[in-house]
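I am attaching a structure below and will ask some questions about it afterwards.
Note that one protein chain of the assembly has been removed; the remaining protein chains are unaltered in position.
Entry: chain A
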């Protein structure tokens, strides 16, 4: 999906900043780059952004301090911390400081884009009705039933939860970490194929008897629900 996000990126490494800039500009977003923590803090307080990407180890102010100050000042803009410190301990510190998402370098470009979109969607607080329709798919939330082209698809409770999550994020890339967090309530990615296996099982059920694919794999980022038509 083409986006029109207004993004602030606080990063002291010009090469890293350039890579992100190329990536988001290609998607039609706008990016304001600040090379220091002080500059980023001032800009985040003065201007309105959809999402802030924040490096952690900045030369003047630590990224964790920046996000704490922003939250204390009442700035609620979603923050994605993009850091070379990617251990679970570092992630916990980031989330506790108030960041909304944490991505370790090196990252897959598509995953960064997917996460920025997801953060923005979460902040916008999209409300879904009792029936979600996307392309050939229908999700009846209360009845907990799924249909493709009018044909009922029998799903287990967990498969339905997965399907519903894809429907709520229809057309968007959904990362493994988002699925683990929002469907399994887990804040740790085992880095194995457990999520893919579960997606594979859902995919088989959604595609059984249909020629068109239901879920497409976005390499290095996650999955996206197709329109199924």
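What we mean here is this: a contact is a pair of C-beta atoms (placed from the backbone, for glycine too) under 8 Å apart; a residue touches a chain by one contact, two chains touch by 3 or more; residues count from 1.
Assume contacts and distances are computed from a predicted model.
Novice: Could you check which of "histidine kinase", "DNA-directed RNA polymerase sigma-70 factor", "Cytochrome c oxidase subunit 3" or "Sugar ABC transporter permease" matches the UniProt name for the chain that's left out?
Specialist: So the chain that does not appear here would be "histidine kinase", according to UniProt.
Novice: Out of A:30, A:71, A:121 or A:201, which touches the unshown chain?
Specialist: Once the missing chain is taken into account, the touching residue is A:201.
Novice: Which of these, A:39, A:86, A:135 or A:228, touches the one chain of the complex that we don't see?
Specialist: A:86
Novice: Provide the residue numbers of chain A that touch the chain removed from this figure.
Specialist: 13, 15-16, 19, 57, 84-92, 104-109, 158, 180, 184-188, 190-195, 197-198, 200-201
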